[in-house]
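Every protein chain except one is present and positioned as in the full complex.
Our next item is subunit A:
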Amino acid sequence: MSNRIVAPSPHLHGDFSTPRIMRDVVIALIPAFAFSVFIYGLSAVFVTGIAILSCMLFEWLIDRFMLRRASTLGDWSAVVTGTLLAFNLPANISPWLVILGSLVAIGIGKMSFGGLGRNLFNPALVGRVFLLISFPVQMTLFPDTAGVDAITGATPLAFVKEALKTGTPVTEIMPNIDLGGMLLGFKDGSMGEIGALALLLGGIYLLIRKVITWRIPVFVLGSMFVFASILWLADPQEYMNPLFHLFAGGAMLGAIFMATDYVTSPMSKAGQAIYAIGIGVITILIRVWGAYPEGISFAILIMNATVPLINMYVKPSRFGGRTPKKK
């Protein structure tokens, strides 16, 4: 009798795999990347390339010489981290800062916790926030979307924050803001966050491929919209149009690609809703009253820290939890 395989059920496996999921995320980022290249030209290719390669290199080095284990590059997660980190940087940033950011993202953000699946914080955001705090000037000088000789422009969020601080009423600011252009991506900002529409397209791809569910993006953007609307309705001269908040800064990139990171988001549907609403509310709080013009990176990292607690106390809806209808 030949050797038969005997194993407990199930004997079938779905077609999901970690590398497939990670590759899908990379594919979903292509429209935004293409838009970034269209706006910033080769420098976008350059920054993204350096970020991906250095993330992969650092992961390999740490696997090989510190953790002394087989390379984990095959799971494609280093590529995702690299791409997302690059998307959070200005297109004209120095390559040395990209490499430093990659080291922090992979080394501290991910591998120090034990690698993929164990990190508490989103690695790309750890890298970005490290750079933002350590190199505030380089991190907030963006090439003008006209793309000519790196004339630095302010992001819409920074522009509005500055104007509001000096007491300019919203009605005078609004003529300078082109919401339609912001949606398409004609605004200054980090290289991957500008094309809101391109990011949405990637998000739809992820939904179709069942990589993400609608819950986290919708609750992040929804809670931002609701919170901003309340402020706007209370005083439309003091607070910006809620649509502005959705199209500005890293809202789309954060809601669709960063907040949905599996490892650093909660497991239950209710938990994901709480986490996502937390991100939306904190983002608006920082944007409106905080020291920084944009706050979604901080909001995501703060809520990342609450995930173990959420997982502990917020359980999925159990079968049989519903009480039977009485006749």
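Definition applied: a residue touches a chain if its C-beta (ideal position, glycine included) is under 8 Å from a C-beta of that chain, and two chains touch if they have at least 3 such contacts; residues count from 1.
In this section, contacts and distances are computed from a predicted model.
Peer 1: Suppose you had to identify the omitted chain by its UniProt name; would it be "Fe-S cluster assembly protein SufB", "Ion-translocating oxidoreductase complex subunit C", "ATP-binding cassette domain-containing protein" or "Carbohydrate ABC transporter membrane protein 1, CUT1 family"?
Peer 2: "Ion-translocating oxidoreductase complex subunit C"
Peer 1: Considering the whole complex, which of A:112, A:241 or A:268 touches the chain not shown?
Peer 2: Per the contact definition at the top, the residue touching the missing chain is A:268.
Peer 1: May I ask which residue of A:4, A:68 or A:165 touches the chain that does not appear here?
Peer 2: A:4
Peer 1: Of A:65, A:214, A:289 or A:319, which residue touches the hidden chain?
Peer 2: The one listed residue touching the chain not shown is A:319.
Peer 1: Just the residue numbers, please: which parts of subunit A touch the chain that's not shown?
Peer 2: For subunit A, the residues touching the absent chain are 4-14, 16-18, 20-21, 75, 77, 115-118, 213, 262-269, 272, 315-325, 327.
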